[in-house]
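With one protein chain removed, the remaining protein chains of the complex are shown where they sit.
In order of appearance the chains are A, B and C, and numbering begins at 1 in each one.
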Amino acid sequence: MKRLTVKWFAAYRDATGVTEESVETAAATTADLFAEMTERHPALGGYRRALVAINNEMKDWAAGIGDGDEVLFFPPVAGG
Amino acid sequence: MKRLTVKWFAAYRDATGVTEESVETAAATTADLFAEMTERHPALGGYRRALVAINNEMKDWAAGIGDGDEVLFFPPVAGG
Amino acid sequence: MQVQNGDFSISERPIDMAAFRAALQDEQCGAFVLFEGWVRNHNDGREVGRLEYEAYIPMAEPLGREIVAEALQRFDISRAAAVHRQGNLGLGEPAVVVGVASSHRDAAFRACRYIIDEIKHRVPIWKKEHYADGSTEWVDCRLTPGVKAEETAG
Partner (left out) sequence: MQVQNGDFSISERPIDMAAFRAALQDEQCGAFVLFEGWVRNHNDGREVGRLEYEAYIPMAEPLGREIVAEALQRFDISRAAAVHRQGNLGLGEPAVVVGVASSHRDAAFRACRYIIDEIKHRVPIWKKEHYADGSTEWVDCRLTPGVKAEETAG
């Protein structure tokens, strides 16, 4: 088990009701972690999965996660 | 013979030294008239032929010219 | 607001267009292209009253600067910069401005287009529409029928 921090933004924050949370998980990848989080916060199921970053760097959904990481889940961006 | 007015702009005006002149000509088309004018103002020979208008309407170089017309010779345009 | 060639910044306050233009002025340049994204009063058939932008600045600013740097490298341009708002914006307000100065216009048009397209694609900024009827919605976030599984949340 690893302990890491998950941060939620915009629509995800509204859906989960939290800005950040400390998570204990066995998930290996960003995709696994997002799936696990969707079980914890079923409201996430209504939203598209978009971008993920670890420690302020963009990653893909196969990226591994490690103990102490800060994982940022970004809803679809809509600047402009 | 027709009598018409020829107007010169920008580089052409500098080359001919006149803004407008009254011309008596047997030229049938705008191209003929420009050729005739180049004989009168040899300095025009150093410039590109570009656009021509009659009575404030753009024409091509095969357009016929009539008595009393105002023929405008435009050097290559360079707005912007 | 201080703006420099190559900048991308997130601004809490209305964009100072005079300062923005001044940063891109260049006597070597014959062409300047400016794009502005404005808050409009409707979207998808619903009447919009105002917008709220959220940006994750620790990543939005570096990613935006990366995009501007890419444009400066790929196109034959001399200067480029962009500013994006965050917070509450009223109708008609500029939410984003992108400016590019170059010797010739073709490169300026293409680079400006590149920068705004990439900003909309890659920079962590989100837009919440506040509708005339009082409801709100984060734009483009909800799962809609027909969206493929790998694009869905969860």
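Throughout what follows, a residue touches a chain if its C-beta (ideal position, glycine included) is under 8 Å from a C-beta of that chain, and two chains touch if they have at least 3 such contacts.
All values reported here derive from a predicted model rather than from experimental measurement.
Colleague: Just list which of the chains on display the missing one touches.
Modeller: B, C
Colleague: Just one of C:Phe8, C:Phe35 or C:Trp126 touches the chain that is missing; which is it?
Modeller: Candidates C:Phe8, C:Phe35 or C:Trp126; residue touching the omitted chain: C:Phe35.
Colleague: By the contact criterion defined above, which parts of chain B meet the unshown chain? Give residue numbers in ascending order.
Modeller: 9-12, 14, 34-35, 37-38, 44-51, 53, 56, 58, 61, 72, 74-80
Colleague: Quickly run down the residues of chain C that touch the omitted chain.
Modeller: Against the left-out chain, chain C lists 25-42, 91-92, 94, 101, 103, 105, 108-109, 112-113, 116.
Keep in mind that, in the parts below, only the chains that are shown with their structure count from here on.
Colleague: Going by the contact definition up top, give me the pair of chains with the most C-beta pairs touching.
Modeller: The chain pair with the largest number of C-beta contacts is A-C.
Colleague: Averaging only over C-alpha atoms, locate the centres of chain A and chain B and give their separation in whole Å.
Modeller: Inter-chain centre distance comes to 73 Å.
Colleague: When the C-alpha atoms of chain B and chain C are each averaged to a single point, how far apart are the two points in Å?
Modeller: Measuring from centre to centre gives 50 Å for this pair.
Colleague: Give me the residue numbers in chain B that touch at least two other chains, ranges are fine.
Modeller: Residues of chain B touching two or more partner chains: there are none.
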